[in-house]
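One protein chain is absent from this view; the other protein chains keep their places.
And now, chain A:
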Amino acid sequence: MNQYDKVYGCLLAAAIGDAMGCPLETRTVSLIKRDFGNGEFVYDYMIPLPDSIAYDMPRAYVTDDFSCAYLSGKYFAADHGRITRRAAIDALLEWKNSEDTRIFYERYCGPSTRRGLEQLEGKKMDTSRDYLLCNNRTATNGGGMKGWIVGLFDPGNVDKAIDDALVMCQITHYNPIALSGAAAVAAAVAQAMVKGARLDEVLEAGLYGAGEGYRRAQRFAQPSAGASVEKRMDLAIQIGLKYANDFEKCVVEMTDLIVSGLNANESIPCAFGYLAAGGADVMRTIYMAVNSGNDSDTTAIMAGAMAGALRGSSGISSNHVETLKEANPFIDFEGFADEICRVTN
């Protein structure tokens, strides 16, 4: 497995997780089985139902998660692989306003990213809560949903990936919990890019990223009270390893105890739990994540990105590439993977 295959596997698995998780978003595990799987788990791209966020969007369409990460990566690549605040901001603004991707902002954009972008554009903000020392409501997973991309630009350099994730994600998620989650995913992808990297090393890099990301972000970001991303990751990994061979038990225990929700200290630990549970099987990791429901697309994009970078694309059927390209013409997996490899060498 060469570097190209790792980058390509990461991008592809991330997009699969996002697009497959999208129609299942907000539902519970049992409602996914009831409404989509005829009582069974779901292993394919579903058509969104009227009572879901993605209603009337096409099948296999990605969301804000992949489109935002993709565009950010394009800007970093154009800047010779450097992760700068300027590039991150330009990417966000293009993502919000361009013909190709505006739909993702309008349809899916989460609360913290929306606020961050409005601030960037100088829109008049609601300042009625600005006197509060802590803002515990923006400790969400929108850093992690896009932060994994920096890991591809920092292969093997976990510490730099953490710093880069903080540079990129603080624009929208200016608090230590959200940034801890983003750093964890970025660090894990950076470690997974190493030739011959093992699962345990990637999990360790993720835990290190969560801890370091929190400590570094604490020096500058607005404080936020909430559960620890790092300690919940530890528990999620235990659950994942314990029930690795029991798909249903793994998903139920993970969602009941860790929660695949909108907060960074929920979906990011879950993604690591499924990475651990999936072992060598990228698709199993993705399937577990999408069937978790709640914030299923974000959980699955992060789990997919980490698993894909670790295992490459060999375990992924080429049907996915065709399906995703057809539904999302703006994505060029091969060209983008080439570009990333070129600027990182």
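Here is the rule we go by: a residue touches a chain if its C-beta (ideal position, glycine included) is under 8 Å from a C-beta of that chain, and two chains touch if they have at least 3 such contacts; residues count from 1.
We take it that contacts and distances are computed from a predicted model.
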Per UniProt record, missing subunit out of "Molybdopterin-dependent oxidoreductase", "ADP-ribosylglycohydrolase family protein", "ABC transporter ATP-binding protein" or "Aspartyl/glutamyl-tRNA amidotransferase subunit C" is "ADP-ribosylglycohydrolase family protein"
Any idea which of A:255, A:285 or A:328 touches the chain not displayed?
-> A:255
Contact with the hidden chain, among A:67, A:294 or A:328, goes to A:294
Of the candidates A:8, A:108, A:174 or A:243, the residue in contact with the absent chain is A:108
Touching the unshown chain, chain A contributes residues 26-29, 31, 49-53, 55, 106-111, 114-115, 126, 131-134, 136-137, 140, 223-228, 231-232, 235, 253, 255-257, 259-262, 265, 293-294
